[in-house]
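Here the complex is missing one protein chain, while the rest keep their positions.
Chain lettering (A and B) follows the sequence in which the chains are written, and residue indices restart at 1 in each chain.
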Amino acid sequence: MTNAIEIEDLRKSFGPVEIIRGVNLELRRGERHALIGPNGAGKSTLFHLISGRLPATSGKIRLNGHEIQGKSPAEIAHAGLSRSFQITNIFPEMTVLENLRCAVLWKLGHRYSVLRPIRRLRDVNAECERLLVELGLQDRRAERADTLTYPEQRALELGLAVASGAGTLLLDEPMAGMSHTETAAALDLIKRVTEGKTLLMVEHDMGVIFEVADRISVLVYGEIIATGTPEEIRANPAVQEAYLGTATEEAA
Amino acid sequence: MANTVLENATAAPVAPEEPHVLRSGETLPWIVVLVALVALPLVFTGGSQISTLNYLGVMAIFALSYNLLLGQTGLLSLGHATFFGLGGFAATHAVLGFAEAGVNFPLPLIPLIGGVVAFVLGIFGGWLASGRGGMPFAMITLGLSELVYSASNLFPSLYGSEEGVSMDRMDLGSSFGMDYGANSHIYVIVADCLVISAVVLKYFTTTPLGLLTNAVRDNAERVEFLGFSARRVRMWAFAVAAGFAGVAGSLAALNVEIMTVNELGAATSTLVLLMTYIGGTRTFFGPVLGAVVIGLMRIWLSDITPAWMMYFGLLFIFVVMAVPGGLAEMLQGGRRLITSGLLRAQLRPLAGVALAGAVGFAGTVILVELGYRAGLDASLGPAIRILGLPLDTTRPLSWGLGLVLVAGGGWALRQQLDALATRRHALAQPHREAVQ
Partner (left out) sequence: MGIDVLSFSILNGILYGMLLFLLASGLTLIFSMMGVLNFAHASFFMVGAYFGYALSGRIGFFPALIVAPVLVGGIGALVERYGLRRVHKFGHIGELLFTFGVAFVIEEAIQMVWGRSPQNFEVPAALDFTAFTLFGTGYPAFRVFMLVVSLLIFGGLALLLTRTRVGLVVKASLTHPEMVSMLGHNVPLVFMAVFGVGSALAGIAGVIAGPLLVTQPSMAAAIGPILFVIVVVGGLGSLSGAFIASLLVGFIQTFAVAINTSVADVFGLFGIDTAPTFLGPLFTDIWSVNVAQIGPVVPYLLLVLILLFKPSGLIGKRA
């Protein structure tokens, strides 16, 4: 079985500065993989490269064995990859329901269609209903997205990512800025909606990571300095020095 | 400033069911439009009056099509008249061609031809213009329409020379029991086309593609990550809008029986932008309101003042700065205010706002009219009657009066708006507590 994602010697420079400096990474199918690293390490940039938001300077990215480097975000989405954003990226003037409708249209095959009003599309309605319940947004369905609370917006952000039905999900700090209880609820949600999918997730909260992740990769200054199970990463002296040391201090 | 007046017009909670910008539950405007379409020709029966009604109907369709771009997809086109004009020329040549071939083609179907031609051209133009939204889109649509406009004098057989291309709408013979000699026969076509266009465009907003146009307006980048091409969404919106602009252009051609290249020039594009935006881009029928109001102003105001274009410009800037929702949203705000039951409590500050606004407005009118009399129309002499006042461009007092009114009105408006805001805040307080 091919890996869900294979990245080979990926590089990205902004002007003279190389931000991603030769990343190699393999995501096994169905695994939950956490990407950690200090601020500014290039985690979000790596996500942008994989999802096609930014073109890479060089290197290869394969999704389920198909080369996707240089393709557009839409093409990569068609190939089975979906993502959420660190900075909430939803449709602010549309309602929650409309946001979700947009996200499920492609997989249900109603692509630039004008054949029937969207209200009449049973499959769309059923799927949106299911998502609303899953995300805990049933009561907010008719609210404009920009009037939601922050955790609700993050849930919607996550919802847009999972709604597309892609087999591989990239989540960029889905719980950033949430309180403890909110984090716990969000974690629960993420576990439920990503059941059976391949997950690559950026997260700063070590507790969350050790609870979710099958494997962890550590990105420091644009390079992956270690990949392994949570135990291996915890025991890795290089990681402790470069990252965990500071992180635990901060947490304390 | 003034926008807060309208946005906060009600403290009552908005109904939670479809708070979407294009509400589907709004039936009142449909009723108003239908009643108006039936009643107006009964009231205004003169031939030229009917022709004016036809013009307004044409502009209403044109503005509705424009709002598919501006309000729904968030695209500012500066070349929408290109498709209005090309549709009109297509219709004109269709009539001429059928007449020459002796085909008895039913005249009411001619707009369909203009619409289809404009739609097909719109696919091509839309594809070119739609790579990006925002500013590039605006610039490119301007460039494309200038291309068509400047190229038009290379093809006199298509666009006619200076006088344009004329035709006789009666040449196709009668159909549906009408011979199309009378303007009222054209009115029947225009009114039907308006209703059909409105229904189709409204339907469009409810389809998946219609939803995607809103998504592109809100956040084009995110649309791409959901698997859709924002460019294709823009392109289809552009083509559909072009198609209906073509229908409107065809109807304009049938109404006046002549097409000139002016119809596809920048002035016409500007006009539809003004109508649509002033009417209101966030409400489905806002553009129709704008088309009627601006259309009538264009006809009446141009008779009574040389400054009518200036007033359009100032009104436009006012709407952009203070009431981005346009006249339609002002009306809605007023309606909500009345139904909220809070009108009485705010009557005083509202009256203050109205009075201060009126004073400022009067001052503006005085200054503008004096300006035109002193400059453009200086040959008419310095004495001029403005708002019933005998003024004189050579007397500093006249200018002083205008300045004082503008400044005083502006200052008072600020005070009154503050008072209104305070009042509303106070009124909203108990409600907030109830919610919490």
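Here is the rule we use: a contact is a pair of C-beta atoms (placed from the backbone, for glycine too) under 8 Å apart; a residue touches a chain by one contact, two chains touch by 3 or more.
Not measured: the values here are computed from a predicted model.
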- Note on the structure: Within the entire complex, the undisplayed chain is in contact with B
- Check the options B:Ala36, B:Met139 or B:Val200 and report the residue that touches the missing chain. B:Met139
- Message: With the missing chain put back, one of B:Ser166, B:Ser184 or B:Thr270 would touch it. Which one?
- Response: B:Thr270
- Touching the absent chain when the full complex is considered, from B:Phe62, B:Phe89 or B:Phe312: B:Phe312
- Touching the absent chain in the whole complex: find that residue among B:Pro29, B:Gly57 or B:Gly74. B:Gly74
- In the full complex, chain B touches the hidden chain through residues 70, 74, 76, 78, 128-129, 131-132, 134-136, 138-140, 142-144, 146-147, 150-151, 153-158, 266, 270, 273, 277, 307, 309-310, 312-314, 316-317, 320-321, 324, 368, 371-372, 375-376
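To be clear about the criterion, only the chains that are shown with their structure count from here on.
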- Message: Just the number, please: Cα centre separation of chain A and chain B in whole Å.
- Response: 43
- Query: If you look only at chain A, which of its residues touch chain B in the complex?
  - Reply: 51, 53, 72-74, 77-78, 82-83, 89-95, 98, 101-103, 105-107, 110-119, 121, 124, 142-144, 160, 164
- chain B to chain A touching residues, read off their complex: 16-21, 203-204, 206-212, 214-215, 217-219, 221-229, 232-233, 236
